[in-house]
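Removed: one protein chain of the complex. Kept in place: all other protein chains.
Naming follows writing order (A and B), and every chain is counted from residue 1.
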Amino acid sequence: MKPLISIKSGGPASWAIRIACALAVGYILLWIPTRGSNSLIDTATTALTLMGAALSLNLLLGFTGQISLGHSAFFGIGTYTTAIFVTRWGWSPLKTLPVAFVVAFVVGAVVSLPALRIKGVYLALVTLALGVVFPQFIKWPKIAWLTGGARGLNDTGFKFDKNNRTYEIFGWNPWGNLRGENVKPFYFWIGIGIVAIIYLICRGLVKSRVGRSLIAIRDNSTAAAVMGVNLAVTKGIVFGLSAAMCALPGCLTAMKGSVVTPDTALLTVVGSITFLIVMVVGGAGSLWGPIIGAVVFELITEKTSDWVDPDKIPSLIRPIFSWSDTAPAGGIFALALVVLMFVAPLGLVGLWKQTIARVVSVVPRPAGSGTLDAPESSAGGIPTWRPQQEPPAGDEAE
Amino acid sequence: MELFLQRLVDGLSEGSVYALIALGLVIIYRGTGHLNFAQGEMALFSTYVVYQFGEWGIPIGIAVVLGMAVGFTLGAATEVAIVRPISKKSPFAVFIVTIGLFQLLNWFDGAIWGGQQLPNSGVGSKQVRFPSLFPNAPTDFVTIFGANIKVQSLGVIGLVAVLTVALFAIFNHTRLGLAMRAVAANGDSANLVGIRTGRVLMASWGLAAAIGALGGVVFAGINTNVNLGLMFTVFIYASAAATLGGFDSPGGAVIGGFSIGIIQNMAAGYAPKWIGQEMKVGVAFLVMLGVLLVRPSGLFGTSRVERV
Partner (left out) sequence: MTLLRAQGLTAGYGPVTVLHEIDIEVNEGEIVVVLGANGAGKTTTMRAISGTIPRHGTIEFQGHSIQKAAADAIVRAGVAQVPQGRGTFPELSVQDNLLAGAYVRRDGSKAIGDDIRKWFSVFPRLEERATQRAGSLSGGEQQMLAIARALMSRPKLLLCDEPSMGLAPLITQELFNVIGRLNREEGLSVLLVEQNANLAMHMASRVYLLETGVIVASGSAAELSADDSIRKAYLGF
């Protein structure tokens, strides 16, 4: 089928769409903290947390073609770094962000090095083990003096006080009231800041020369060897970076909550799987995938959280869900993961691109016009892990 | 000496569970090259099914056999309906699908048998009491060299030993076993000697899930109850066992399972302050890392595991 509309990349129509999208996003970002209800701001902040974590996971997938099931541990390293520095040494929470970044980087690089030397799903296995070990490690009596053990740490976030400045702009303060009366918008903006940092790092790497060559050699270790790249070290660095970025939303969790325990859901394997779901549902391998995924994930989770009560389920779909008193979101997303692999392996973003391609065709500018207009999916697309049993390598391989 | 013996037996009885789950992982890996992340959760589902049969008044022995049959069906159906079609796309897709199944099964267990979904490492989830396969009253022990050994531990070890021997007899002396080994060695050639590879893979997944079901039941029995987080750490131990033994070696999986069981029990027992109950799983993690660093193919595996 021929697309109905065709748009020239870089032409006026394309710019109009971009500007419209940017305005819409900007409007929503301002609307939520200023006009949204407290619970909406909370939901949005959680969505931002997931966004940051899923974006970090996506960077790893895009550049090394491997998956981590241990990012909950790096997330947790962020949470605990902030919690420990704030409660034990009285640091200001924002200053703990770079510390968490460095700690998670080092741990990530060290853990990943042995596993990255092996092909296939071993990294996923080792990191899964890391995800399981992390909460246990926090509970370890030997370091309980630092981490608070199983009971966790209290008062890990910001301390607001009545004398704080409020930074009003003509009586309007989109970041909330920093005197402690209305601080939820403040956390929202920290979340925005963290996601923006992570997004820019990812985008910068994807579009840089280093990033492109990394993608080029991702599935071809021979090419890497020929190019003189030490793949294990390079992958270790990428893994460390991914881990470091994942720690930042973890810090936010400590900043906004008053209690941190090792059994906080996102710090356990549940977190790792959640990040993976967010990434894959949104669209693995595209920069916008995790962002869309986080919004969809958090919206559905929030909307269905009270479905434990059959009366709260919309009557049209009540028979499907009323048999259980468990919130359905976990099942919905698990099913979505399986179904998406069949119908749209590139997630919602991939689905959207497929659909839009039927209606609108974007005509690329002629080559050499010299702008960095790489396709969004250049964060790698879905890597094809080499199957264990090689398919017949063409005909007549004499 | 008594303490050592007790820890050894405890390690062996827990290790036998890891051996069973690891054996399932290896059977599937050999056949298809896929790592089934849902292996533990498949076992948990079957364990809940056995619990349910027990609630309906079916004797535990029969319930276990029925549960294994349910496990077999679940595994075989998963291979045919989900894994086989998806594996034509990419190994990545298979990986995601097994994670999806992990989450789906766990959610489903929670939805039917109660408890919040995916508990935080088991904390806070509803537990249901699970019967032991063997006598397990406080008085049910035998004294060997002064050590009081639980009858249950001995029963578990014996049961798993018998099952392992039976499995290896199947591998080495039956048509199905020959077909499974042939498919593992070279799927295309297996097809060319008339083996229906599809059916063999289906049977492999079924067998793996059935063995896993027994592992789940045994572990729930040792644990005296079953909850949604039961298999999380077991799966880690089993993966460490399979890594240690070699992912393509069934014998290695069994030896690896017992070794991991003994190592973690000894470590936790002899260094209660340093390792204790909290860091038992950390020991398995270190073993896994160490094996991958030093000998990626494991103790008994062939070097089919490629290095980058």
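Quick notes on this one:
FYI, a contact is a pair of C-beta atoms (placed from the backbone, for glycine too) under 8 Å apart; a residue touches a chain by one contact, two chains touch by 3 or more.
Values in this document were obtained by computation on a predicted structure and should not be read as measured data.
For the options B:Ala81, B:Val193, B:Ala271 or B:Leu293, the residue in contact with the chain missing from this view is B:Val193. Annotation: of B:Leu5, B:Leu178, B:Met266 or B:Leu299, B:Leu178 touches the absent chain (contact as defined above).
Where chain B meets the missing chain, the touching residues are 175, 178-179, 181-182, 184-186, 188-197, 302.
Methods note: only the chains that are shown with their structure count from here on.
Computed centre separation for the pair chain A/chain B is 32 angstrom, with centres defined by C-alpha atoms. Residues 65, 67, 69, 111, 114-122, 124-126, 128-130, 132-133, 135-137, 139-142, 221, 231-232, 235, 263-265, 268-270, 273, 276-277, 280, 323-328, 330-331, 333-338, 341-342, 345, 382-389, 392 of chain A are the ones touching chain B in the complex. Interface residues of chain B, counted against chain A in their complex, comprise 32-33, 35, 37, 82, 85-87, 89-93, 95-97, 99-104, 106-108, 110-112, 114, 116-118, 120-121, 123-124, 186-188, 232-233, 235-236, 239-240, 243, 273-274, 276, 278-282, 284-285, 288-289, 292-293, 296, 304-308.
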